[in-house]
Every structure is written in C-alpha cells, then in structure tokens.
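To keep things clear, I will list the structure first and then write my remarks on it.
The other protein chains are all here in position, but one chain of the complex has been omitted.
Showing chain A:
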C-alpha cells in the first residue's frame, strides 16, 4: 500500500498543503489517495457492469454477436424456467430470512447476557460456520442429508419418524437449502445484532426496571426499537445474499449436475451464461436480480426510516 501511494504523496506534498498552498488544490488529495482503488474499480467493476448491460441487448447465440434490443428482455417475460427460479428464490427469501433473523436476535440476546459463562467461546462458536469454506460445508451437508445413509435420516428413523428424501424431492430439497443457509449465516447476523445490542445504554434498562417494566416489556419497548437500524441492516444484507444464492443449491442439492434440482436465480444465471453459453440472456438475468435486490433493500430502508423509533 505505502509503496503505491508514496509517489503521489511526495510529488504533490499534500500533507503540507495547509502551509501557504492555495486552498483549492486540496480538493484532489482524497482522490489521489483513492486513485489506485479507483483504477482497479474501473477496470474490474465499472467496465464489466457497463459491458454486461450492453450485452443484455445483444443476441449472443450467433457468431458474431448481433445487436437485438429485445431478444433477451422479452424472453424473461415468457421463460417459465426463469419464473420457476424466481419463485424458488422468493420462497427461500420469505421463509428463511425471517427465521434466521429471529434466531439471530435470540442468540444475540443470549450472548449479551451477563449470566452466560464463557461468552467469548460461545460467540466464536456461533460465528464459526462462516469461517468454514462453503465447499467443505456443502460436502458435509450432502453427506448428512443423504437419503439412504445420512445421519439426519438415521436420527429421524431412530425416533420413529419417516426418512425423507432431502436431496431429491423438490419440497425437501428446499428445506435442506433453508436449513443449510440458516446454519451458516445465523451466527454472522447474531454478531452484527450483538454489536447493536452493546450500543444500547444500560441506564435505559435500569430506568425501565425502576418503573416496573418486566423483561418482555423492556425487550419490546427498549431493545427492539433501538435495535431496529441494525436488524434492518442485517435484513438488507440477507436479502441481497438470498437473491444471489448459489453455493447451497449448486453443491448441496446438486444443481450442478443436470438432474432434479431446485433452480435459483443464481444457478439459472450461471447455467444460461456458462452452460448454454448465452451471455446476453445471462446479463439480462443478472440485471434483473440486481434491480430486484436494490428495490427490496430500498423498500426495507424506507420502512425503517418511516416508522417511529
């Protein structure tokens, strides 16, 4: 870092700009510091963003590619496979995200409790899933949920419940994905919410306790309202993450092979792009996903700002 920045520092001496240099030369200082990043951003982010937007207006299945403004966008409207992927993604969103955030809040409260012994250990334990490589964890989940030999079904049958086809029956595949994603991301969200909890002044609780408020009322009227910005932040992150869901359907429920799979927007996008080799259509899907995620995030933020705290 230092090596990349130092040339611009020494040539323009921005650090000494305050001494006798005209004030208007200072405006460029932050940009010069940002320059290395901005160059990388422009090449590896901005240009691909623009290029894929342009691609979405091209027919990329002919050689050479031709401009055909409507070919991909029109297909989005009639493509049943895309609609199925969208439906599946929204199901995960509606079911998994609220469950996960409720769990995360509960865990955060527990981790914040002074009564809990070995708090750092527990905090790490809940955060640990995020440290595991997603490929490794997917392999383990695929073994756990194996219909014939998996530990999950062994446990179910041991207590007299029927074994379920977790990896091949579409309904249970959805459940497997939801369980896996929840396992992986709940601790992460709990840590974010825990950070939020620790910013709530303790004297508020003391005052409420003196006024006779019970634990539930303190949670309902102090903790929750003050936590709201943090929970909304976690919600926005989770919504974006779910819209881009890929690893779990790809590896755990085996969307990578051509068998029965639950297609999500992410896996469908990949298949259109890299298996059917239709970059134009894949770009149109990508922009649709991005637009929907942005709209949902904006809606969440709007809700958070509106209601009184």
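Heads up, the rule we're going with is that contacts are C-beta pairs under 8 Å (C-beta built on N, C-alpha and C of every residue); 3 or more make two chains touch, one makes a residue touch a chain; residues count from 1.
One rule holds in what follows: contacts and distances are computed from a predicted model.
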Chain not present in the shown complex, as UniProt names it (candidates "Thioredoxin reductase", "Peptidoglycan glycosyltransferase MrdB", "Lactose/L-arabinose transport system substrate-binding protein" or "NADH-quinone oxidoreductase subunit J"): "Lactose/L-arabinose transport system substrate-binding protein"
Quick one: say which of A:170, A:201 or A:214 touches the chain that got left out. A:170
Interface residues of chain A toward the undisplayed chain are 61, 63, 75, 78-81, 84, 146-149, 165, 167-168, 170, 254, 256-261, 263, 271, 274-279
